[in-house]
Structures are given as structure tokens and as C-alpha cells.
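Complex shown without one protein chain; remaining protein chains in place.
Chain naming follows the written order as A and B, and within any one chain the residues start at number 1.
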Amino acid sequence: MGLINFLAYLAIMMGIYGILSLSLNLQYGFTGLANFGQVAFFCLGAYISTIIVLVFKMPFIFGLLGGMIVAGFFGYVISIITANLKEDYWAIVTLAAAEIVRIFFLNEDWVVGGGPYQGGSFGIGGIPQPLRSLFSAYTYPFFYLAIVLVCLLATYIVINTLTQSPFGKVIKSIREGDNLPLALGKDVKRFRMKVMAIGGSFGGLAGCLWAHYHGFVSPNQFLPLETFIIWAMVIVGGKANNKGAILGAVIIMIFYNSTRFLKDYIPIEEVTLASLRMVAIGVLIVVAMLFMKEGLIKEKKTIY
Amino acid sequence: MTVTQVVINSIVRASELTLLSLGLTIVYDILKFANFAHTEFAVVGVYLALFLNVTLGLHIILAAIIASFVTGGFSILIDRAVFKKMRSSSGIIIMVTSLGLAIALRNTIRAIWGADAQNYAVPLQTPIITEYFRITPLQIWIIVIGLSAMFAFHLLLHHTKLGKAMRATSDNPELAQASGIATEKIITRVWFIAITFASIGGILIGLETYILPYMGFAIIVPVFCATIMGGIGNPYGAMIGALVLGFAENFGLYINFEKIINLGGILNFSKELFIPTGYKPAISFIILILVLLIRPRGILGKKKEG
Partner (left out) sequence: MLKVEKVYKSFGGILALNGVSFSVESNTITGLIGPNGSGKSTLFNIISGFYSKDKGEIYFNGKKIVGLESHKIAMLGIGRTFQISEVPEKMTVLENLLLAPKRQIGEGIFNVFLYPLKIKQENEQHLKKAYEILELVQLYNLRNEYAGNLSGGQKKLLSLGRILMSEPMLILLDEPTAGVNPILIKDLIIAIKNLRDKKGDTILLVEHNMKVISEICDKVIVLDFGKKIAEGRPEEIQKNENVLEAYLSGSSKSDVIHEDS
């Protein structure tokens, strides 16, 4: 890949992960919901939009909406099922739920009716890129980048507006305990459901954008590891700060992808390099939690 | 496959899980957080034993013992370096930290040893085969070790000073601290015991199947499930949880649901209806979710005041 093309690709990934990061930040940073299953939304968005476009032969935009709706609904359902769990159990359940989603897609190849689309552990290929025919191979990435940036901006605006509104105040109060908001008459369970539905649908948005650029989805792309990379973004960039969430995505993506070129200069195998990258992410999370758990951009104080 | 065989498989699996969940439950209880790096510590032990056994040529039993103790010590270092600074942090923060630690440990192992499956240098096992089942000497050993570990743990809890202190700290942390039971010392010892046991469990799994860098992650949900099902902080609960899960996983695949549905006269399937083997990992996930929804304190757990 040429350098410019690579940069476009990197920017697209930053945008997609920026959306995922904003979504997780809404759940964890603002509402205190430690979602260890964020990848489930990513996965659902990717698969559902793929199925809508490939199997039902509908246009990209319906795939997008369908992915968002299903992922959002999944978030909603999870929050209902887990309404009464305390926080560490809640986190474990979300991890388990995400794995069940992945295992489902791993096993069920009937979802795409087998045949030319395969499915199951083989994944699904041949996902058409939207409006591809209008552009050359060189310019298409920039068009797609534009789509991603628009989505990122929309996500930022929606989430930021919500967190700065009275709704945002309620969820921030929930973050530190249910008692106070309940005593003030806020229906805590319903607020959590809404947060999960919103967070879920944006996660699904990211999944859809991802699937339609790569052209291929498989269960291996949605391992719990993904969730933790997104966590690293939220922690490093800034908990409960929307700009921080995007910054975190940018930083982690740069880091993650810059090491790709190392192997041209240093004689390391691909597998080892991939592992070392992950070691660094893990260490980064530990160090951030120890010394910098507010992240690079701290939560903004609202001043009147 | 006969029922006897499934029972044997269940007991073997339960023995392995017990060693891992015992450690998880005591750490969870004393430090009040879910240690996502627990099974990764076990994998550290597995690979250390691999190094001693295959690279250095030590006998597997010696390698296992040394590796387990070293890993136990290693966990104390990690506690000092990382978790000690977080004693007063919220559970989620420590949990996320342990996640980061898990990622770091797992991938360090992968970087050093590669992603391919490996095996210990042990002579080939000749299974005992009867009409109804087959079992290898290793599997018998696993059951024996599992039982011994449970017994040893019981002795520890009820016949040693440490055990008494552990129980006191578990029941009432503030009172324990106030009455001079040195909590930090207990924490150190709890880590050591927990992770040593966990390493042994991991090594047994590695002996029975194979060794992979991601084996820790493959086990973590079943171990969490067994621990939570039994009730956090209750070692006997952990043992029961491991047993239940071992049986659930194996019988879950064995049972032909077609017969059950047909018995009810609801439908008339002509095909067999088994849970596909691909879903075996999902069994523990689903049970975990069910346990947490229906009875979060577990079978033997303490009830929280209203």
C-alpha cells in the first residue's frame, strides 16, 4: 500500500474506533457501567449489516440502520437482564454475553444460508463497499473516510449533547451509586437501559462501517481482546471526556499500526510482533490505571 | 459414549477446575475483586513447567512442583508491584487493571514461546479400556490430585493459624484488622497458595490436552462460573461449583434433547437434538449468566444485608 493510502486506512480505523470509544465512554466513563462485552455491539453491527446487504440485497444505508438497531436492542436487553447485578458481576456477565454472541456466529453458518457466502468459522466475504463503482481504487478510501468522519462527528455530537444535558447529570449521579438518584425520584434502571441502547447502537454503527470497508467478517475479528483495546483507548484518552475518548482512539491506533513497519527493520516474526504489541497494550492499561486513571484529558468540570 | 464415560470426564474436568477456582475464590474474597489475571498466572506456571520439563529435561513432577512454587512467588511480586497500591480502589478499577495484566502476561508468553500447541515430555499413556469406559493413568492422577488438594485446603482452613486468620478476615475484615491480624501478611500467603494451586491445575490441563498461550482465556469463564456458583469466599462452594460445572459441560453435550422434548409430547422430532460441540464453551457462559441472575450469592455464599 502506498503511504497515502495507508494513512487513509489508518484514519478510517481511527474514526471507527473513535466511535467505539465514545460509546464505551458513555457507558463506563459517564454512567459507571463497566462493559467488558463492548465487542458484542461491534460484532452484531458488522454481521447484521452484512446479512442485510448480502442476503437481503438491500442498500448500504439499510444495513447501517439495521446493524444499529439490532446492536442497540441487544444493549437494551442486556441491561434489563442484568438490572440488579452489582458492578463486578455485571462486568463478568457482559464479557460472557459477548462471547456467546461470537460463538453463535462461529457455529451458525445458516445465517447466510451457506453457499457462496459461507459463514460460520470461515466468515463471510464479498461484502460490497458502498458506492465503490463511482471511484477509482485510489480515491475510494478517501470517500469512505469521509463517510466515517461524518459518522464520527454525528456520534460525538449526539453523545456530547446528551452528557451535557440534564440526562447527563442523572447518569453521572448513577455512576457513583444508585441511592441518591433513586431518592430524587430518578428511575435508575430505565436510565441504564437507555445508556446501553444508545451505546449499543453506536457500537453497531462502528461494526457496520468496519465490515463494509474490509469486505470480510469472521468471528476471529471479534474476540474479547477487541473490547480491551477499546478500554485502553477510554482509559488513556480520558475517562468521561468525549474528546479524550477520540484522542485515546487516535493514540492507540497510531501505536498499534506504527509497529507494523518495525518488522521491515527489525528481524522479528509477525506473531512475536503481534504479541509484543498486545503486551504493550496490557502494560499500558496497568500503568494507566496505576498512575493516570483519569486519562490524558480529564473530565470537564461544568462551571456556571 | 456411555454414561460412565461422561461421568469420568466430568470428574476429571471438575478436579482441574477445583484447583483453579479454589485459588480464585480466596483471592476474590480477601481482596474483593475479580482477578481476571488468575488463570493467566496458572498459564505462567504451565509454561515454566514446560521450560523445566522440555528444555531443561527435568522430570515432569519435579518441573511441576518447582514451577508452581515459583509462580506462586511471582504472584506475590505482582501483588506488591501493582495491586498493593490499589487496596482502596473500587472493584472495577482493580478488575480492569487485572485485565491489562492478563493481556500482558498472556502475550508475553506468546511472544516467547510462540502460538503453536506444545506438549510436556511425558511417556505416552496407555489407557485402561473396559466395555464401558476408558481412562488414562493421568486422568486417575488428576482426580487424585484434585481430591488431595481439596483435602489439603480443608486442613489448611481448619487446622492452621493461617486458616483461622483467613476465615476471620473473610467474615469481618475491619474487625480482623482491628484485632491485630496482620492483613498484609495474610494477603501475601493467600496469593501464594491460590496461585500455586492454580498452576498445578493449569499444568494438569496442559498434560491432559495441550499447552497454548491462550489456554488461560479459554478457562477463565468456567473458573469464574464455578467460583461464583459456589459462592465467593467459600472454598467448599468452589469445589461444589467445579463439580457442578464439570458435569454440566459434559452432560450438556451428551444429553439428547430430542428424547426430552418428545417425552413431553410437545413435538415430534425425528432427528437427534444435541447441543453442538462448538457450543461447549458457551455452556459455562450461559450457566454463569443464569447463576448471577437467579442466585448471585451462589450455593454456599453469604447473604448481604438488605
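Structure notes:
One rule holds in what follows: contacts are C-beta pairs under 8 Å (C-beta built on N, C-alpha and C of every residue); 3 or more make two chains touch, one makes a residue touch a chain.
In this text the structure is predicted, and so the values were computed from the model without any measurement.
Residue in contact with the omitted chain (choice from A:L7, A:L182, A:I251 or A:V287): A:L182.
Screening A:S173, A:T227, A:N242 or A:S275 for touch with the missing chain picks out A:S173.
In the full complex, chain A touches the hidden chain at residues 158, 161-162, 165-167, 169-170, 172-173, 175-177, 179-188, 194, 198, 240, 299, 301-304.
The definition used in the following text is that only the chains that are shown with their structure count from here on.
Listing the residues of chain B that touch chain A in their complex gives 33-34, 82, 85-86, 90-93, 95-97, 99-108, 110-111, 114-115, 213, 217, 221, 224, 228, 276, 278-279, 281-282, 285-286, 288-289, 292-293, 296. Chain A makes touch with chain B in their complex at residues 32, 34, 36, 81-82, 85-89, 91-93, 95-97, 99-100, 103-104, 106-107, 224-225, 228, 231-232, 235, 271-272, 275-279, 281-286, 288-290, 293.
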